[in-house]
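Here it is: the structure, laid out below.
Partial view: only certain chains, each at its native spot in the assembly.
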Amino acid sequence: MALLDEGARGVYIISATPFTDDGAVDWASTDRLMDYYVESGVDGVTILGVLGEAPKLSAEESEQFVARVAKRLAARGTPIVVGVSNPGLKLLGDFARRSMDLGAAGVMVSPVAGLRTDEQIYGYVESVVKELGSDIPVVLQDFPQLTSVVMSATLLNRLFADFPSLKMLKHEEAPGLRKLSKVRAAEKSGARSRRISILVGNGGIHLMQELLRGADGAMTGFAFPEMLVGVCRKFFAGDVDGAEDLYDAYLPVVRHEAQLGFGLALRKETLRRRGIIASARTRAPGPSLDADDHAELTHLLRRLERAVARAGAPAPKIAAE
Amino acid sequence: MALLDEGARGVYIISATPFTDDGAVDWASTDRLMDYYVESGVDGVTILGVLGEAPKLSAEESEQFVARVAKRLAARGTPIVVGVSNPGLKLLGDFARRSMDLGAAGVMVSPVAGLRTDEQIYGYVESVVKELGSDIPVVLQDFPQLTSVVMSATLLNRLFADFPSLKMLKHEEAPGLRKLSKVRAAEKSGARSRRISILVGNGGIHLMQELLRGADGAMTGFAFPEMLVGVCRKFFAGDVDGAEDLYDAYLPVVRHEAQLGFGLALRKETLRRRGIIASARTRAPGPSLDADDHAELTHLLRRLERAVARAGAPAPKIAAE
């Protein structure tokens, strides 16, 4: 499997971890989900992200999940990024190495919660890079909403200048549009020689603005990956308004699914309704939908079909509730 | 001026505080802004909210602002709610009483930052209600994104059951849709006899879902108050899809303006471009737009005009940049 590098662009979908109704990892749904992602045209799949319920999997389950996904995607040539964030540096390293052995193209790391100053964060990232060695490509996840670790553009520019194994920034600070521009500006000005890959998260809630500011695509979860793919393809083909028209048709659902924490339940339920995974179950403690939430989702998906039709885009496949 | 009561519904727009380019309160723009709000059909105006730069006004300026707005709106019969949150209980009470004397219909209070448990929050709200007496109607603001004070539906139901002078909940927790349903459910089930007014905030990012769950309207800032008014009117007239079609046309801008903190600069700049206020200036420390932000806003407003036209809604008045 080719390793992740700075040229990565397009859509790296953040994968849910499917469970059966009794809470076990659902391997059949996992396979179906991977197939669906590939059919949707994604450029990569990121598994075991911080919102992907990774901390609720045992070490054994995590490893099995990597192996299963790697096997499924190997044939299609779709690269896999594995979230390996961990409170312990050695555990992080061990799982990263095991994931690479199993066929991952790279790993994603989010600084541990509690880091505050530039020098604390720099020191932590430095220790991660050292632990992983120069051969494991790293996606640096910048998600202060969850970790409370805030990385300035200045700091990010230093980190990417100093550590070549950092290949990609998963940009998720919100609001964070100006930061993205500043990170790109450092490349244009020559302050950093290497152009890094920047994919954006947060469910794509600002995707068009981020593409216009220099993002290379999205690394995020969304129950309709084909929209993310379509938007990025149109955008990079130069059809900015076409991309944004498609995006705006989905925006009401993007906005709904972007609810922090709760969005995971919406995303899984939508994937279930679409026939891709068998159960919307999350592991405890985790969110689930009540009757009101179901009715609300039904309403929004019904409207989505109309909006997509109006935009002249391919109809999203949504089963009846 | 009639006092605020539980029957309040529709749109209570959160007003910006206009400044001149050198940082003084801009009284002419303030008048124009109030006139514009009234022309847009708002049901009330809320001034000196926590995001309305209230903490950056001197006590003297705050009082002058209340007096000016009260005078301007008195003739139109538009009720005013004044944000009076304050680290000191006595200062809060003094300013609330002064505001009522000047013609306010009620005051808005957000629990002081640092309160954590149900009993701490209950105790604080109790002390506020006691300080204000039974004659001053209170809007309880629930905005944990800013205060870190999280109020459960259970707690809110207790507070509204125990303190009759609490008339309205400004609902802003996010995600918070289920909480809204729970607060309403307590009324339907008879657990709380009084039906309170619930207006929603967060720039209206979930307005349609909130209306469908029982909200009475919005108390939020948005640079196009006529959209909020139109949506609420259609919704309460029974035209749910018409309301949501109008809403969705504006959603890309709603979403853009909902950026926490930075959104204030976007809102002021949009009001400036619309010819309503003279300067987009915020007081330091505060956000401002750079060239990229301006271009991005221009792009989104241009698309807004097209989307609104497509939705068959009245064209929003937007001057050239």
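The letters A and B name the chains in turn, as written, and every chain counts its residues from 1.
The definition used in the following text is that a residue touches a chain if its C-beta (ideal position, glycine included) is under 8 Å from a C-beta of that chain, and two chains touch if they have at least 3 such contacts.
None of the values given here were measured: they were computed from a predicted structure.
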| item | value |
| --- | --- |
| Number of copies constituting the complete assembly, 2 shown | 4 |
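By our rule, only the chains that are shown with their structure count from here on.
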| item | value |
| --- | --- |
| Euclidean distance of C-alpha centroids - subunit A vs subunit B, Å | 34 |
| Of subunit B, residues touching subunit A in the complex | 174-175, 177-178, 181, 205-206, 209, 212-213, 241, 244, 248, 251-252, 255-256, 259-263, 290, 292-293, 296, 299, 303, 307 |
